[in-house]
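With one protein chain withheld, the remaining protein chains of the complex are depicted in position.
Chains: A, B and C, in written order; residue numbering restarts at 1 for each.
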Amino acid sequence: MRRDPVKPFLAAWTVLVLLFLFAPLFVVALFSFNESSISRFPIRGFTLAWYQKLFANTALHEALWNSLIVAIATVAISTALGIGAAVGIHRYGGRYGGALRSFSLTPMMVPRLIIGIALLTFYNLFQTNLSLLTVIAGHVVMTLPYVILIASARLVGFDKSMEEAAWDLGAGTFTIFREVTLPFLKPAVVAAALMSFTLSFDEVVVTFFTTGNDNTLPMMIWSMLRFGITPEVNSIATLTIVASGAFALVAEMSLRRAQVGSTR
Amino acid sequence: MSRETMNLLLPSGMSRRGLMRLMAASGLLAAAPASLRQAFAQDKSLNYFTWSSWGAPEFVADAKKKLGIDLKPTFYSSSDEMMAKLRGGGTRLYDMIVPVQNYIEPAAKAGLIEPLDPAALTNKKDIFQQFAESPQWRVDGKLYGIPFVWGANAIAYNRKETGEVDSLDALFDPKYKGRIALRDEPEDTLAIAALKLGIKAPYSMGEKELQEVKKLLISQKPLVRAYWKNVADVQNMLASGEVVVAWSFLAVIAPLRRAGVDVGWVWPKEGAIGWNESITPVKGTSKLKLVEEYANFTLSPEYGEFMARNTRYAPASKAAIARLEPELVKDLGIDINNVGRLVFKDIPKDKSRWNEIWNEVKAA
Amino acid sequence: MRPSVGTVLSFLAAPKLWLVVFFVLPMMTMVLYSFWRVADYQIVADFTLRNYEKIGGSLYVGVFLRTIRISIYVTVLSLLIGYPVAYFLARKVRRFKLTLLLLVILPLWTSYLVRTYAWMLILGTQGVINQSLMAVGLIEEPISWLLYSDFAVTIALVHIYMPYLILPLYAVLEKINPSILEAAWDLGGGRIRTFLSVILPLSLPGIATGCLFVFIPSMGAFVTPELLGGTRSIMIGSIIAQQFGVAYEYPFGSALALVLMGIIFATAAFSLRYGKPKGLA
Partner (left out) sequence: MKQYDVELSGVVKRFGSFTAVDGISLAVERGKFVTLLGPSGCGKTTTLRMIGGLEVPDGGTIRVAGEPLSPDGGASRPTRMVFQNYALFPHMTVTENVAFGLRMQRLPRGEIEQRVNEMFALLGLASQVGKYPHQLSGGQQQRVALARALVTRPRVLLLDEPLGALDLKMRKHMQNELKRLQREVGITFVYVTHDQEEAMNLSDSIVVMDHGHIVQHGSPSEIYQDPVSAYVADFIGEANLLVATVIAVDGTSAVAETEFGRIAGHLPGDFRPRGGEKVLVCVRPEHVAVGPGPLALEFEGAGTVRDIAYLGGVSRVAVQVGGAVVRADTPGLFAGRMADATAFGWQAENVRVLPYDARFDGHVEE
């Protein structure tokens, strides 16, 4: 091909956009070391005091723990249900497959705010006690479509005759699922689980309307933004940035490995 | 596991059985450890739905130290939010709240709160009589609270930028265009606009006065930087210099001064918006005795002193004020003789009309 | 190979049941509530159209229009900013493709509250931009419309949701068969003509999906406008949240939410329908 005169411009633009995406995160990290409790640029001095304060905060430990519980339960349920749904639609959906899939994906078209308040009215109508369980139920609604989407995309490349071969060799429905379908879906399962985890771990709006006394980490940040004296927010934000960055990297790498493994 | 924890864990009513089966089937019960830990912990804990000031870590630590009570605070930032949360299922979550006096009647009528046993409140004797005996704390002859604190929402200003301020005029002064903050709350904001217009009883305004108030607030909008929702918002705006004069809670003053901002606090001469707050049990709490114990504690001189030193809010307890150095009392501006300058909060005659007017102002 | 009824049910029914119980029923509850009313601080199950009549008033229509306007700004900006990036990633790089893609996705993994909050530090009077500009002497007074304004809300929403637009666009652009482009070139199409007549139409599905991924959450945004918006930036999300958070006006809030859903579904139906490239499956 000829030399491409547009490419350098596109490259420069992309760099600028990445800068736009990351600069705010760096600013937050910078402010987390600010000695002054007033967020004024440029920062004065350098301190780790806000981090120390953060680690001493037991409410934060509780929130972190709650977030983990919610995220892990959400991952477990939405991955199990979502993979099952995708396989079910793929196998038995027949001519209703399209409609079933569209139905499963509708929550994606609904803003989180509305998912949250709809659940709140529902819980209100049935006088349900709000707890982490009601939060998890909402998070699963939010993540399930993503799991189904990811698993369905993977299943498009799935040769049905592999399942038939397993059946032909004497495997039962669940053996087929366990030994043939699931290994094939592994990269999708990993991707879906990671997706659900981050979505759930970061969710504030649905949680806001469905939680009772239990704070999750994003709710804690939200609450700090509403009531707190903010420098600690910078530190906790920086920590979440670093943690999720590391998590994303590990996830991405394991995902890529899983994909390489499955193409063999 | 106690019944009560079961109730905390499980959705109640009609849907309980169905949901429970569903969730158990999904292995969801595995997600319960946080509540489980609560259950196994020695259960001297109170779910405390409160203003951020009263649930700050030092108060949690103080309650633990002096009473052995574990406060589990959840915060609200307006009385409306408190009411909405209680109605939306909060009565099943919380043991006690800290209502402002004007919400006692609606809360009691809506079945959201539980009366206190006057006999349990032995520290009541130290409370200023005009607060303790206020009819607003009693509904149908039952006592729903004895205030431990009193105060006013008023003007906070950046002394360096504005000099001394003494009037609501500062909030309407074009000099401070784009550097004024008001509270995103009709109960405060419509009332101060009314005071500015010279309306003496803001909470019983009629439609004509409301329209005037609306007009004033809309004309003021170009001057306003933002309407704050939470105390942190206004505090940050004052701290970072986004605004120089703001309608505010007193709570912002101490942290701002600590951060080196020379911030002034004044009850404008047209009047400030006064309030009392009390510990009040939430309807159906299983820990009424413990709530009463804590309520009584907040009326004690020790608590009042601790509170005044930490938050600069004024104790309702005479005995508490007696423990403070006179300079501090002066600095806090807690002169009980000034109470007459306050317009105490009340429920507006047509509350939803107030909300509408306020939304119209915001959308204008 | 005949699956048992039980098997089919366990695969299809459990996930559907979850969605029915925790999504469809709640949405229906919301519909129900929207026809009820509040009296004496209690929700009363009386059929009324009052909530919808109230929305018809100029106040809420105005807020809806403002919300739509801001959401359109956010969507169009995201598209203009994101398209070249998606195009570059999909068609112009090979070696660092995955790394770059990961960099685009990475911000999505960080808390969206943090991403909103960060803009307060950047746009404020004492923020990075104002203080930097003042330090180099470009301005003397801080620019006040940066924060607590529609501008702040728009820029933050673009920052938060743009990656969601880049991803589907990237996927579609990457799938375009290079031989189609070569054919267009071979037929004498210039760079711009090739782009306008081949690449752009073929990427329409990606544009449609990506724009929806930005538009929908923008329409429902309430945390961001609440933290960054000024006295005029009120969006419908805030009003809806307010009906549940502080006002206990569940019926009115439900009605507002349903109108919002109606607008969103209409937009989605429109863009998915016209987002198909012509003459191609």
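In this text, a residue touches a chain if its C-beta (ideal position, glycine included) is under 8 Å from a C-beta of that chain, and two chains touch if they have at least 3 such contacts.
In this text the structure is predicted, and so the values were computed from the model without any measurement.
S.K.: Touching the left-out chain: which of A:48, A:162 or A:249?
M.R.: For the chain that is not drawn, the touching residue is A:162.
S.K.: May I ask you to list the residues on chain A that touch the chain which is not drawn?
M.R.: Within chain A, the residues touching the omitted chain are 159, 161-162, 164-172, 175, 179-180, 183-184, 186, 261-264.
The rule we apply is simple: only the chains that are shown with their structure count from here on.
S.K.: Select, from A-C and B-C, the pair of chains that is joined by more C-beta pairs in contact.
M.R.: Of A-C and B-C, it is A-C that has more C-beta pairs in contact.
S.K.: Rounded to a whole Å, what is the gap between the Cα centroids of chain B and chain C?
M.R.: The computed centroid separation for chain B versus chain C comes out at 35 Å.
S.K.: Pull out every residue in chain A that's touching 2 or more other chains.
M.R.: 38-40, 77, 120, 124, 137, 225
S.K.: Check each residue of chain B and list the ones that touch at least two other chains.
M.R.: 19, 88, 229, 236, 240-241
S.K.: In their complex, what parts of chain B are in touch with chain C?
M.R.: 19, 22, 78, 80-81, 83-85, 87-88, 106, 109-110, 178, 221, 224-227, 229, 236, 240-242, 352, 355-356, 359-360, 362-363
S.K.: Enumerate the contact residues on chain A facing chain C in the complex.
M.R.: Within the complex, chain A contacts chain C at residues 4, 6-7, 10-11, 13-14, 17-18, 20-25, 27-28, 31, 38-42, 77, 81-82, 84-85, 87-89, 91-93, 100, 103-104, 106-107, 109-115, 117-122, 124-125, 137-138, 140-141, 144, 148, 164, 167, 173-174, 198, 202, 204-205, 209, 218, 221-222, 225, 233, 237, 240-241, 244-245, 247-249, 252, 256.
S.K.: Which bits of chain C are touching chain A when the two form their complex?
M.R.: Touching chain A from chain C are residues 1, 3-4, 7-8, 10-12, 14-16, 18-19, 21-23, 25-27, 29-30, 32-33, 43, 81-82, 84-85, 87-89, 92-93, 98, 100, 102-115, 117-122, 124, 126-128, 130-132, 159, 162-163, 191, 212, 216-217, 219-223, 227, 237, 240-241, 244, 250, 253-254, 257, 260-261, 264-265, 268.
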